[in-house]
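Other chains of the complex are left out, but the ones given are in their true place.
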Amino acid sequence: MTKSNSGLFFEHFHVGMMLRHATPKTLTEGDVALYTALTGSRYALYSSDAFARDGDLDGAPIDPLLVFHTVFGKTVPDISLNAVANLGYAYGRFLAPVFPGDTLCAISEVIGVKENTDGKTGIVYVRTTGLNQHGEVILSYVRWVMVNKADPAAPAPKPVVPDLPDYVPAEDLPTPTPAWSKNYDQQLAGSPFGFEDFQIGECIDHIDGMTVEEAEHQLATRLYQNTAKVHFNALVQAQSRHGKRLIYGGVVISLARSLAFNGLANAAEILAINGGRHIKPLFAGDTIYAWSEVLDKAMLNQGQGALRLRLIATKNVSAHAYPGVDHPDAILEFDYWAAIPLRSSMVD
Amino acid sequence: MTKSNSGLFFEHFHVGMMLRHATPKTLTEGDVALYTALTGSRYALYSSDAFARDGDLDGAPIDPLLVFHTVFGKTVPDISLNAVANLGYAYGRFLAPVFPGDTLCAISEVIGVKENTDGKTGIVYVRTTGLNQHGEVILSYVRWVMVNKADPAAPAPKPVVPDLPDYVPAEDLPTPTPAWSKNYDQQLAGSPFGFEDFQIGECIDHIDGMTVEEAEHQLATRLYQNTAKVHFNALVQAQSRHGKRLIYGGVVISLARSLAFNGLANAAEILAINGGRHIKPLFAGDTIYAWSEVLDKAMLNQGQGALRLRLIATKNVSAHAYPGVDHPDAILEFDYWAAIPLRSSMVD
């Protein structure tokens, strides 16, 4: 009996199946430093213990995207080792903050399966739950992936496609982690713009571009203990359609969010992921740019509101002209809610 | 008098010489995060404080290979700055666990010298001891290296070749660090296979391949404070036989062990190094694969047994066909003992 894991194929998944994923990981200040070095993130809430203490916390929490990638990474050996494509995300919510020293693990439930008409692949829908060492749910999200069949002759399952909301309604948003009350230091945070300053429909160019190296995305993807082969094996990838290693989509999301600091410095905390789509792959040597559109606004408690933001990333073309998802160089559409302080919570 | 260190040459070593190495290093959660990012290691014992606490520990210990590379790194400026080749290891034992916050230093005793017939080089044998801040021995091993002579006319010393065991006998193995008793969570660990499931002679293909970049091996080797010139100086190496930078052998060992998770997830803790051989160099751009053979088995205490494993790494060729040490693309043979829980220590 082989002792290596070759991953599950489409016909191995069935609705209701529960997968308890391997390798719990304790997130530490080491992971945080690497995340900064790999993304250039500058959101003050995640960079400074002192700043977080102003928001009634004991110290800086861990960036929700680092939490997301860590939980996601756990699921790869079970869910997507034989995936053709990561198709989408829905109804993701960050339900409790994570601090250095917390240990994360993940479970997934299969909530949908649908064979494709080619008979060689199918779509698997899973709801993944991330938990901390106390068993508290810290993250929940749905994703769907296209997975190869091991045996094309395996019979197609009864199709089950879950009914997924287009976005997380404002009333379902988690409470922001920090509480601000006339003590949010906008100068330290890097922007004077609060909740009231953003208009629905407004677009923001994040200006800067960042070129990605093979070593950088490999380091990041290994830090997340994500084992998907397409990111690491240049030898096999040379024979693939793209001819080279693909950069993990989570790396793209984090780089775009890091660029988004320039314009959205106060919208530090991601509360929910409404949806996301990796339109095209990013490769080493490419330069990533990003812009954002304000899709919606909602009042929250703790001196904050929430912005629903659509983050668009492109490669090798500046975002200055706001290239849309149909632009040939668009690579990412990421729809999320972020908390942002009210102007009344801010001090100059 | 020059204040820079050019390292010792063969004629400077004599049997009985004691070398107390410089730059003690405190290993921290930062080193652990980098080790994960650089290798992709996923062994639960070293990834999760919560998992380690199930094994009666206060938190996750530090991966023995990170300990080994750190101790080894200390010895380089004294032992192998002028080495032609790192020839082998013997009788390595991890005698006490290392936890974040511990400070390691190293001493070496020269236990053998033998000039080569060419008169230009010789072999130096050292026993290196790693100690923590309390003076406890945490690691002991023998290695031998081929070192250049500064002056070819220097007389050959009386040859002394230590009698080294082929492997660490089972009765000399250290006690495993965690203690398991019906509480080893095989799902979190990533494999259902315990001590009883492995047969002597069994071979395991670790399947995945990983392509290495210059930045990655340089970061790793600097993290270990290993200063051997051949890893860092492209300008000088362009004039060498290989024409490029060599990857430190410890990087190769760690990458192969990280790949070995897929099949040996429960054999997390390396207790002893029986021997090792860097058959050929690995270069940036190469893709490393690995497979393992079970050489022997031994019962231990603490709910565990030990597997004696031979780890073979290749470059640019899959390990699927179990290429042996004589295969033209074999680069590493590494013989070690690892602890593995008994099935009776495991819960589903």
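Think of it as A and B in the order they're written, each chain with its own count starting at 1.
Just so we're on the same page, contacts are C-beta pairs under 8 Å (C-beta built on N, C-alpha and C of every residue); 3 or more make two chains touch, one makes a residue touch a chain.
Here the structure is a predicted model, which means the values were calculated and not measured.
Asks: Given 2 placed copies of the single sequence, how many copies form the entire complex?
Replies: The whole assembly in this structure file has 3 copies of the sequence.
In this section, only the chains that are shown with their structure count from here on.
Asks: Between chain A and chain B, how many degrees of rotation does a Cα superposition need? Round to steps of 5.
Replies: C-alpha superposition angle, chain A on chain B: 120 degrees.
Asks: For chain A and chain B, what's the span in angstrom between their mean Cα positions?
Replies: Centre-to-centre distance between chain A and chain B: 35 Å.
Asks: Considering the complex alone, what residue numbers of chain B touch chain A?
Replies: 28-34, 36-40, 42-44, 47-51, 59-60, 187-191, 193, 197, 204-211, 213-216, 219, 262-265, 285, 287, 316
Asks: Considering the complex alone, what residue numbers of chain A touch chain B?
Replies: Where chain A meets chain B, its residues are 2-6, 20, 22-26, 28-31, 33-34, 77, 100-101, 103, 105, 133, 213-216, 218-220, 222-223, 225, 227, 229, 232-236, 245.
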